[in-house]
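Have a look at the structure below before the remarks.
For this view, one protein chain was removed and the others were kept in their places.
The block that comes next holds chain A.
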């Protein structure tokens, strides 16, 4: 909902907002440019009487003197029957240059506030200001939701690509844009009479004037009492009319001055409403606040980037959600599918189930588990498809499910079936799915089918489950879904570095190059020769017998020109053994799976990288990419510095050029006999200090090591009254565990 509130106005107004913001940024320069050219005497140095006297000496037929908000003094005069205007030096009264309002700025201003379309355009600009306001506010709420609360708005952001650029820039610009939008909306609403305008009646013309012999302007008392800094405008009496007066407008109010006696007549202070109004105009235009103008201008310049990245995000989201056509609303559906997914794999199975059920005539509603409704009035079947995160926790799209279940009011007819996804190799296989199954039964729902657990995305198991479900609901589903993306990237091994043979931990750094598609096929969409990826993403490798692919963390980014992974040969490991036997020139089939959740935050906060064994791969990749030299600390554990010190030469180079701030290694088969968590324990106070300073922690390695590290970090954090889970919720504790 909130996202729609942000996205729709953005899409609708994107192009126009670009025009508004670019013109606004240009206009924002005007106050600063004016200010730079202005001669500004100190306060109390020049009175309006002195100024007028000096000017009249050079311009005998002066009609009007205006002081602009930036401090320039302009004289309007007649000479030989023609009207003229000059910029004057307030210290001497001499002309500096002819004055004319800039045609260029005038053009830009018209474009900015009316799209050159007069009233229709002004109305449009006003509506756009409201859109901008909605975008700013909804955007701040989205950002707060993303960072996990208003207090965390300034913490480093995770993620990458358009989403990251959009959020980072928006965070930088939002206050300026909010001010511009708010004041712009206000001014437009006033222009069209939607808000009351401060009455600007001004003082009444004096009924009686002395009518005596005009005195020289420089000698008029009332003008002598006003400092130049307070002057807005002085209009001279019509020549030869003794009944006429000077009209004086200052920052405080306005009145008239008798041209003979110099008395101030009918002075009327500025109404409070007018003062507020003037402030609003100044806050919008930067008039008299040139520095604010520059800030607002810089913020406005970010809008085009926000528009483009925003539309890109919308398009990407639309494309990925476009694969769920005919999703029935929750209130009308007879069948509900809820999805718990950390990556996106489970969604693929859910889509297949959705499509199959839809094909045989069910009205199917599908959503993430977090979106569990309180009630599904028409539904008689509920399918829950979920993976398990870590050691039995809920995956991302199901994290709030258990809490929402408390308010869930199932109808009597509702039956359910849970399908878990996991890997039988791990303990607690599909534990979260089992928990959900129990919890639903605990709510009094009847099982349509007992829980099934799919091992490593097995296509045949899924299909069999579908057959059984089909039987119970009296139809044939024929589920056929292969979650594996086509192994679209052909890699050729170009280089390998072997470590750890003598310590029974054979580990290799493998560097591949992408095999280019030959001939015309390279021009077919989808056959792009180099897929885009970054260190931390996953490389899916299909073993030769066509079994389920294994994933390896990438140690390089596409810009490095190689595809690099670090592989430890597991005893009886099918895929690792296959990779380990590769020789330069051998080819493998693979695909990239993006893993944007595992990336160091940008910004100057320290990053603590913790790994063991082959887990160093992506960490080394992060350090290699650290061109901005953010503080990075690596804690890594191996077996022997003689045998399996992975990336030893590279890490030395990174230390020398400060991409890596400090390196802490520990070896279990040395005299230390210690693991990386022991090293962290030794460095306790340094780690605590860094976390206190906002550090982010990234852990990569086996799950035993990850558990040990988590325990130690929890202990270290105790004095800070926080823990790993709190950091994790803030995006400051990331794990890539295998």
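Keep in mind that, in the parts below, a residue touches a chain if its C-beta (ideal position, glycine included) is under 8 Å from a C-beta of that chain, and two chains touch if they have at least 3 such contacts; residues count from 1.
Just so it is clear, contacts and distances are computed from a predicted model.
According to its UniProt record, the chain left out of view corresponds to "Tat pathway signal protein" among "Tat pathway signal protein", "ABC transporter ATP-binding protein", "L-threonylcarbamoyladenylate synthase" or "Ribosome-dependent ATPase".
In the complete complex, the residue from A:106, A:269, A:544 or A:584 that touches the missing chain is A:106. Of A:50, A:63 or A:730, it is A:63 that touches the chain left out of the display.
Chain A meets the missing chain through residues 63-64, 66, 76, 78, 81-83, 85, 100-103, 106, 110, 197, 200-202, 204-205, 235, 238, 241, 244, 247.
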